[in-house]
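A single protein chain has been removed from this complex, and every other one stays in its place.
And then chain A:
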Amino acid sequence: MKFVVKALSNGTARAGVLHLDSVAAAIDTPSLLLSTRKGLPLFTSPDLLSSFPSPDSRLLHVSPLHFLEGLSIKTISKIGGLHQLVGLHDCGFAAFPRDSIQCLPEATATNKTGASFETPCGRLLIKPAEYMEMMSSMKPELWATLADEVPAWVSDKRNKTSVDRTIKWLDECIALSPVSGAVFGAIVGGSSLEERRRCAQEVATRNVSGYWIGGFGLAESMDERPALLNAVTEALPEEKPRLICGLGLPEEILQGVAAGVDLFESTYIYHLTLEGFALTFPLDGTRINAPNVAGIDPRKINLRATVFRKDATPIVEGCLCYTCQNHTRAYINHLLNVHEMLAQILLEIHNTHHFLGFFGLIREAIKAGRFEEFRKDFVRSRYDGLVEDGSEPVLLAR
């Protein structure tokens, strides 16, 4: 793996280039990691993956926890690792246990032997040795060391313990390191600025290829987050990539970019898709002209609404995704009403495409040196003329 910073904007936001052996083209950052379940997207089938823009759609997040319920380490090794297992060859896998959709860290159950996660199969405890065995058999392009993530409300003592533990596990994981795959050191610290700084400084001294920033998206507020993010990134060397987990909404992504993060795992697409939403905010950099009609949300539309029953237009006019090129709002409205799986498939395809487009806008703004301006504009325009509809806080809950 190779990473180079190409441009800076406003001091900390950076545009870079990531080279992975398994991906033919270089990936521009800031970039999104597509969420997967056992290595494949939740709804988009593998033969439709190629319809996404490339190479920005070639980074996939995989959680080893997904495999604990049905596929043994031995079998994965026998098949030859993730690429052979999921039949995707021209992509890069980033492996870390936390999957903000379904496998969230359970801080109360984590102890000195291992990290606990609440998963659809119940509570799972994963120890460093076990974790490293999974990394050896899965062979991801990059992986994070095991972390003890805690939510914002824990006591200072618990928070401090989490930092000590995470650093200890980092050293254990590196010692058991497999031959292939770039190691990303995990950084935690909850909502304490000192702990965040301490952890980042410690991890910065270790021999890692990049940094995995955890513990966010666990009930800290959007207001306190920038300071916490900066406390981490300021202590890290500039030339190594930073990956963050748990920032979902576009505004949160922008906070991460502003602090100097390069790679993002987000649950936004998943939640939108499940609830029947499709992203519609403009991707050409123009200000959203929010109409004065109350209740019309310029950011996204809910295709369950009866107003779309006869709407024979695509979700977004001019969008090049498979869904918009082939289907209409009316058809998706019908699919949602009759509870057909194809609705989620089509929505996930469009939302992924659109969200990847958003990342494209971010990169452009950074390269043009006007990231802060872009960010302020974007945040402001999403709320202009909008009636408070209560939908976004739901997405922030996790």
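Here is the rule we go by: a residue touches a chain if its C-beta (ideal position, glycine included) is under 8 Å from a C-beta of that chain, and two chains touch if they have at least 3 such contacts; residues count from 1.
In the analysis below, contacts and distances are computed from a predicted model.
Not every chain of the complex appears here, and the one that does not is recorded in UniProt as "Queuine tRNA-ribosyltransferase catalytic subunit 1", selected from "Geranylgeranyl transferase type-2 subunit alpha", "Queuine tRNA-ribosyltransferase catalytic subunit 1", "Presenilin" or "Mitochondrial import receptor subunit TOM40-1". Residue in contact with the omitted chain (choice from A:3, A:52 or A:67): A:67.
One of A:9, A:100, A:344 or A:381 touches the chain omitted from the figure, and that residue is A:344. Interface residues of chain A with the unshown chain, by the touch rule above, are 37-38, 40-43, 45-48, 67, 69-72, 74-75, 78-79, 85-87, 120, 309-310, 312, 322, 326-328, 330-331, 333-335, 337-338, 340-342, 344-346.
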